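FYI, not all chains are in this one, though none of them got moved.
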């Protein structure tokens, strides 16, 4: 009953263009496995490159949001979009980045009940509004973010991460992207 | 930032009526800890007794649904109701009952993408309809269950588990019931 990695053909790493192969092997070296998102999106090299360029521009750069906070946004909005790949993969990353094994399940199920700061609740409120009804984002939402201590650039980051994973969740749901089994053990409570 | 166990007073186990104390100590012996649902609902002994009587009548009895399948219903409907306690606690039980560390996150995020059988998808489709729009349950839904091999009594079980956790999820959300940290490690992948 195990689902395949993708509805689409998945290329062999060795057949990929040099730049993509290099990137993937670097991730593999660091994580011990190749997250399926790389293999699934590699079916379309130009989209692969654009996606990871966008990803790095938001997720790897310096920001008023910590990397754990950005992962919270990914997990909360991906759960709302019922994106299995992103909830499982970024849930693992969030557990590791926040050094908290409980946080991912909390944020995925109901971030209002999670063990996070009021500032982080405000951030997720904003991210969820961008994710679910961006047409209603208005000055009051910006004011609430400023009141929680965020700068204008932090607000862009918050909204842009939600926007990028709006795309990412849809691509994962379109392709039926399956999360690697390896994610499950990462960052969990000691047994 | 850690949230309390309940918005309401939580009684000491030693102060509880004999029958409730016994039940709780038996669970503690078996699990190694007292799941918070017992402590939170113990604030109201009569409701406690009725709730667990209902729970046992559905979750412990013989049924055409395996215990793991009944837990799938709990996890899928509780996720739709954003009930943190039930997703975490019953997610742990489902991992154990199904001997599958991946299943709970799959079912909680998007059961249509989970590694389950078509019969189980039909069961969750029916449970979700009872949970989310029971007013539209009709003969076609019963026919789909029968076509998937369920008896009339199995269909009652499926709907009744969804109905019981409609209650349970609301009580957990009302009281702000916090899942025990201990659930996290249960049934996970080996590290």
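For reference, chains read A and B in written order, and residue numbers begin at 1 within each chain.
The rule is short, and it goes like this: a residue touches a chain if its C-beta (ideal position, glycine included) is under 8 Å from a C-beta of that chain, and two chains touch if they have at least 3 such contacts.
Not measured: the values here are computed from a predicted model.
Colleague: Given the 2 placed subunits, let me have the overall number of copies in this structure's complex.
Modeller: Whole-complex copy count for this file comes out at 6.
Criterion: only the chains that are shown with their structure count from here on.
Colleague: Could you give the separation in Å between the centres of chain A and chain B, each centre being the mean of its C-alpha atoms?
Modeller: Those two chain centres are 28 Å apart.
Colleague: Under the stated contact criterion, what part of chain A meets chain B in this complex?
Modeller: 1-3, 79, 82-84, 87-88, 91, 101-102, 105-106, 108-110, 113, 115-117, 176, 178, 181, 184-185, 188-191
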